[in-house]
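Here the complex is missing a single protein chain, while all its other protein chains stay put.
First chain written, first letter: the chains are A, B and C, and each begins at residue 1.
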């Protein structure tokens, strides 16, 4: 009997494939394709305390093997989420991870406090958002800044707390260690890479914000390396993210030390991608006589 | 009259397209395809004081939109270069940039001293090599370590000194500033990103060294962003590198602030790629009424 | 909905410079309306990474037609498909035109904006005036003539019909309902000429998913951000040009 289930910080996932934040909305669009209960879990679109409209101008730009996005946390706000999306998600029999963003520590803390009282299973703290108080530099760049926000959030957080790391961190291993010291129960990585594109005819950046976030298979080798390094350095569960497009990719992350994976941009080009990955992992385990994920987790 | 020529640290390039180190050998293989004099310049395969055989095991692994390499500085050593390759390169009427690697500061210094007495036009210091004294961590990660090696090299270097930055630097802008402070006459960026791949059947890393270097169009958006940020921060000429596959890419780097570009992995899939880029830049300038590269350099 | 389906190209013909009509076999129950679109992927690997949104141009038994202009890499690769090649597509997607309208109706199309309009024209129960503007070469004219009450043509080059823009000769006052698709400035002009009337316009934006998940295609509307792929691509004039 093959067991793809995995327990992360006390939360039981029926399989290790989770929809990545910002690529799955609140699940509704995908439920046209398949029952969401098939997924290990869903990480919601990044939520902020207040509703946000997101960025102006071009929001999506294709690159070789990936895409740059500058959505800018368009979301209904925590209250809108609780009112309009959560009741629907609750019924789906899958793990609900609330992905939380913010521009100040207070904003993060308040958002988490509101979520404490809801049925979500886990919080994923997105520390890649620009920190308005520190002039736009993301919380996720310097280990000390991250320590600050994570420890403040941890003080109030009543749900298992996953911190989502940015690959733009100065040192991904120090960052991970710092977040764990600050109280993170688990880590997920990576978020998008800071990237850029220029419209040479207009002689202007493609994005109003100049810099946008790179995702997709193009980033996979770097993301995998980071997951590998972090998994050797910390003792909390890790969720691997970055360019996962098939079961082989997912298994690479698991062998590098990930307890579960998140699939992001891949959902856009194939809404069934997570199901195919789940099936692929199962067949691989069957073929290779692997009974549980723990037998291959971190073997590399 | 369109002028694609550019003067970088006193060295005149007939056009802004340079072959990137490690992707062009010492030019011989490409001279089967076209006269090397068509190029702005050639950066040699990374040279170390002593001859090196390079890494064992798999050296090349394709990824989406790029490749991982673990060649490991296979090169004939400075003396071998001077004896066997330089006489040939000297005759090619193009700028010769000696790319220099090393595992200790002494090794870098000695290599540069040997090159001082030769006809090469410029030195490109590759500080991404692992620093054996510091346990394998590359010189190019921490700004302080880079400062140390660059300032020591600068003391003896009689050629214009370009420092080639690693995108794995903790903070690319601080790194750039630090190298300039240490005496770099110019900067080139980026080198390859640390990446990884796992063979899931063997349950082992693909590369003997575990980590390898990622290059190709997959990295372009990140490389471009780094060139943009660095060009805003320092006042020395910058050479843009990373995933350049066509003239549009090259122009993006120039508009982001690069004085010239280097083309790397692209040479592998199209040996004529640099010539096509040069022609493309010229046509673009003609169409848009641009007379010299300075009119568009850093316009973004 | 099914995910991406693999089908086969029946024909793919350049009907004017850089304008192609592609027919594909579609042996599935077809439930699409005019104004809806498909995400098309006419390549087997991950470059281009994203599929491309293309409107339904026409529907026949077991066959879908697309009309597209070669603009960049994706449409270039599409143009290289030959009979028998395979193609993946997802759809029909989005909210199409409201065909349940009454009164005097006009369609105003600019350039490749004509693509979704033939199927619309065929689906409208009343007879409709069709205005189409081109840069130089006109296409699909015969097909339009078959179904339209009257056809008005303009070309910027003057090679056919009125020399200039289609909005120069568009008689807004004659109509109660106007459907338009084309460059944004053209649609804006139509809207300006039609204030007070029912104007439906098909919007474009870069898309990653095409089914509402990425928020990449959102545009500002009177009622907040709306996704072109889900709440659109057809919007009313008021929704889009609410700032005036």
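By our rule, a contact is a pair of C-beta atoms (placed from the backbone, for glycine too) under 8 Å apart; a residue touches a chain by one contact, two chains touch by 3 or more.
Bear in mind the structure is a predicted one, so any value in this text is a computation, not a measurement.
Here one chain is not drawn; of A:65, A:167, A:221 or A:242, the residue touching it is A:65.
Interface note: of B:65, B:140 or B:160, the residue touching the hidden chain in the full complex is B:65. From the set B:5, B:56 or B:201, the residue in touch with the chain omitted from the display is B:56, counting the whole complex. Residue positions on chain C in contact with the hidden chain: 43-48, 73, 77, 80, 82, 84, in rising order.
Interface residues of chain B with the unshown chain, by the touch rule above, are 22-25, 28-30, 32-33, 45, 53-54, 56, 58-67, 69, 71, 74, 216-217, 245, 265, 267-272.
Simple rule for what comes next: only the chains that are shown with their structure count from here on.
Chains joined by the most contact pairs: A-B. Of all chains shown, A has the CA centroid lying nearest to the centroid of every protein CA atom. Inter-chain centre distance (chain B to chain C, centres taken as mean C-alpha positions): 47 Å.
Multi-chain contact residues of chain A (touching two or more other chains) are listed as 63-66, 216-217, 245.
For chain C, the set of residues touching two or more other chains reads 46-47.
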